[in-house]
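A single protein chain has been omitted from the complex, and every remaining protein chain is retained in its original position.
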Amino acid sequence: MSSNFGEVFRISTWGESHGGGVGVVIDGCPARLPLSEADIQPDLDRRRPGQSDIVTPRKEADECQILSGVFQGRTLGTPISIMVRNTDARPSAYTEMQTMYRPSHADFTYQAKYGIRNWEGGGRSSAREAIGRVAAGAVAKKILRTLHPGIEILSYITAIHDISVAIDPLAVTSEAIEANSVRCPDAATAAAMIERIKEVRSDGDSVGGVLECVVRGCPRGLGEPVFDKLDADLAKAMLSLPATKGFEIGSGFAGSKLRGSEHNDPFRIVDGQVRTTTNLSGGIQGGISNGEPIVFRVAFKPTATISRAQDTVTVTGENASLAARGRHDPCVLPRAVPMVEAMTALVLVDHLLRQRAQDALPREE
Amino acid sequence: MSSNFGEVFRISTWGESHGGGVGVVIDGCPARLPLSEADIQPDLDRRRPGQSDIVTPRKEADECQILSGVFQGRTLGTPISIMVRNTDARPSAYTEMQTMYRPSHADFTYQAKYGIRNWEGGGRSSAREAIGRVAAGAVAKKILRTLHPGIEILSYITAIHDISVAIDPLAVTSEAIEANSVRCPDAATAAAMIERIKEVRSDGDSVGGVLECVVRGCPRGLGEPVFDKLDADLAKAMLSLPATKGFEIGSGFAGSKLRGSEHNDPFRIVDGQVRTTTNLSGGIQGGISNGEPIVFRVAFKPTATISRAQDTVTVTGENASLAARGRHDPCVLPRAVPMVEAMTALVLVDHLLRQRAQDALPREE
Amino acid sequence: MSSNFGEVFRISTWGESHGGGVGVVIDGCPARLPLSEADIQPDLDRRRPGQSDIVTPRKEADECQILSGVFQGRTLGTPISIMVRNTDARPSAYTEMQTMYRPSHADFTYQAKYGIRNWEGGGRSSAREAIGRVAAGAVAKKILRTLHPGIEILSYITAIHDISVAIDPLAVTSEAIEANSVRCPDAATAAAMIERIKEVRSDGDSVGGVLECVVRGCPRGLGEPVFDKLDADLAKAMLSLPATKGFEIGSGFAGSKLRGSEHNDPFRIVDGQVRTTTNLSGGIQGGISNGEPIVFRVAFKPTATISRAQDTVTVTGENASLAARGRHDPCVLPRAVPMVEAMTALVLVDHLLRQRAQDALPREE
Partner (left out) sequence: MSSNFGEVFRISTWGESHGGGVGVVIDGCPARLPLSEADIQPDLDRRRPGQSDIVTPRKEADECQILSGVFQGRTLGTPISIMVRNTDARPSAYTEMQTMYRPSHADFTYQAKYGIRNWEGGGRSSAREAIGRVAAGAVAKKILRTLHPGIEILSYITAIHDISVAIDPLAVTSEAIEANSVRCPDAATAAAMIERIKEVRSDGDSVGGVLECVVRGCPRGLGEPVFDKLDADLAKAMLSLPATKGFEIGSGFAGSKLRGSEHNDPFRIVDGQVRTTTNLSGGIQGGISNGEPIVFRVAFKPTATISRAQDTVTVTGENASLAARGRHDPCVLPRAVPMVEAMTALVLVDHLLRQRAQDALPREE
């Protein structure tokens, strides 16, 4: 049950970094959606390794194949199975992982939990696992756009290491984000970030950062109090991604330093609609979307696998030192952008369909 | 499905702030656990209103009653129904909520989602809803202590408004936390925090803050990759509480500014056990507990309902001004402490039972 | 998770026959449904003990109380908690159950599973547990009637012991069913059935029988292939009721003796609609309702608790003989009628809301 996500639009992902491949089964996708591999591949391409000179050079085309659930170009309402083969797996680069645990990686905890682990690469804890999420997220995005044409989900980097920049979530564009390899929409900051990433890589080290995500045009009324609040489900979705250490929505941690009179978002009638004049709530109040842009941030730690020597232990219980080989991202954030968007789309489409189910009786208005 | 939480140890909470009462049904509680109201009441008392001079004066004894699932002092393995009656409900104090939406409260979004809302108080979005969580959390804590006698869950306030203090999660004690009404284990800081809360209340205003939680003695191996990672489920649990704006584990947002070589927790063999010499991971790696203390922080916004006049709109679409009456906490954090502990216990007990189910086959060791 | 039923319209029942009471929490009920105790009480009255001279004389008014989820006569979209107190519990009548297992009752298996059981009556395995189902079923029926005014769910007895009668599911009426205490719509057969039940009761014995249920006016398209087929969910719902031994839909077991050319239901266009000229399918094809009446039958065994002496064993492992005291139904079927209707309504409303969620995209037609 741990590789299932969603209540009505439910995905089951599978696959290890080294093995036959990775994939996803989507259950609960509405019928009659036009769908082909061409809807999915662009997001996979934004996630795949080897796409730029600041990510891992592992060579994977990550070409997806739809195996079921689509007939003559439209979804059948039956499960959609999507698969990507692993092609450039090099288990030989990981032989030292057979005998040692990488510090702050999942090697030790997987062994503790399961009594076994696939030491040829990250196994299930690898970022390759996210391929299934990104593929399903592309389907989710298409449903969202079909039902709410104005909806836009954009995520982008606002900090790498100690280089940060404030981005206006109302104005940011996909073009600006995709204009550089680090996916920070501010070109000057992006250049500095790229420089920093290259620097730490040449040091055999890694860096973390902060990613922001905005959903513009989200309909009101999504989110299910009390446990499945929209922000609670987004928090879970984000913390389920590898290397994440924090989540905040709207004002976030900084909001805890304000008074109520400063923090509350006043309501005003604008063009006959109830709107807020500020958005410290981040588009969600009481766990339900209020129609304002949803804005949240995710903290990513520096990549755990580095080539510098570190203290660790062997699987047989001796202290040791490890300088990891293998091909790794010096910074996970650029490739995390499509993952965050995918998880956001998955949360939103599930809540949208759930709200359709619940909102069954006629309204007076 | 929105008021259900947990996969194996599953709770269903119910109730509004104004109505017959609030409660919880626990499904999946192991049989043969000694249990009575006396196990539950202490945590409810830590949550109840009127417990000190910095919380709402609403007078509720919050006495719980176990209606099923217990026989001759032990659990039957059948659902445990626990109820608390509402006694000091004063809907008349909320008549203005009938016609206006409180800024940054859930009034507007509930109306948008459901087309109806209980305007006599916060309804389902009230902090009274947490009574069911706290009651179930007390049961969860007792199971955890029975199966892992060394386990301790402690949460405490580290910041109120701009007053903050660093607390050592390894050393903090329940006694120090409960020694003052704000539940900050540092006495001097607590006094300043209490002063600040009284100050803003007399201003008709409110403040937020940050709460930290530590789990000591948690067994290794809890957490289910990839979606039900232990930190992901904790993040959801925390963001499902009212007034929360952020969650971070271990190094959190600050960790995003470190290099991998600084952030990784080196492994060492200590007393024959694999331990880490630092704990920036916060006790969870790859979504699975590693046996080190689990440490996370939650950001709470200032209470939305304040008595100062604020811009808002009426339910019929006119701009208006609202100075809220009713009895409200000027700061939610002191009463959030038992809520956070309860949600933490619910996440842990669910994962502990899930791990029992999965770890079915003999281990070589 | 064992006392939860439904995916979108989800109920959690609780309670033992002897204890504080029994009840249900409904999560996922659409908002704005007019609802009060008066909508629920009639079905509880059809289930309650003491309603006629062929059922147990235990005196329970079974008056229900709605504790949450309803405001000013309409549902809020929040969980609806409904409770019925136990009043005429007589644990003293069950002291022998403390030391012996009733043959074919749940005493032994509960002890084997849980290592504890409430021996004061049937505990959780008592028919009182069904109160929560019947109450939730009444809410489900009201939603169904609101969304599909023509829908009717009727169940009735077609066999008691070896007395049986064929009833036309297209013509049967609620009035005919409720016209006698055994709830068989054929008056003459009903009289014979009642006679038989009284006979076996005076013998210290019990009888079983067969119940049929028809759903008329069910919309097409309900049921979720492949596991949550509508007939599969009905089968589970029925077998989850105490004392059931079998379920069959449409032609059932008899259908296994036909050839395909005899069994297939030919399609014809009638009034512009696709209809079948026979209904051996019982209204469901491929797990999905086809718009024809849904017809199924449920086999109930004779009540296990009888006053005749029977061979059994003690809890300490000695052979023994037991002649049960306590107040028991000589035949469970008359009171099973509202239970079957309730479970049917719960299955249908859940699938109706699920279909609303899934059928999200525009249809060409």
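A, B and C label the chains in the order they appear, each numbered from 1.
The rule we apply is simple: a residue touches a chain if its C-beta (ideal position, glycine included) is under 8 Å from a C-beta of that chain, and two chains touch if they have at least 3 such contacts.
Treat the numbers as computed from the prediction; the structure is a model and nothing was measured.
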Omitted chain's touching partners, listed by label: A, B, C
Contacting the left-out chain in the complete assembly, out of B:4, B:78 or B:305: B:78
Among C:56, C:206 or C:344, the residue in touch with the chain that has been omitted: C:206
Chain not shown: contacting residue from C:304, C:337 or C:353: C:304
Where the missing chain touches subunit C, by residue: 1-5, 7, 13, 101, 103-106, 108-110, 112-113, 115, 124-125, 129, 159, 161-162, 200, 203, 205-210, 220-229, 231-240, 242, 244-253, 255-269, 272, 274, 276-277, 280-282, 284-291, 299-306, 308, 310-313, 317-319, 354-355, 359, 363-365
Missing-partner contacts on subunit A, residue numbers: 1-4, 7-8, 10, 12-16, 19-23, 25, 27-28, 31-32, 65-69, 71, 74-81, 83, 113-118, 120, 123-124
Contact footprint on subunit B, counting only the chain that is left out: 7-8, 28, 30-33, 77-78, 143, 146-147, 225, 352-354, 356-364
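Note that in this section only the chains that are shown with their structure count from here on.
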Distance from subunit C to subunit B - Cα centre to Cα centre, in angstrom: 39
Multi-partner residues of subunit C (at least 2 other chains): 7-8, 28, 31-32, 77-78
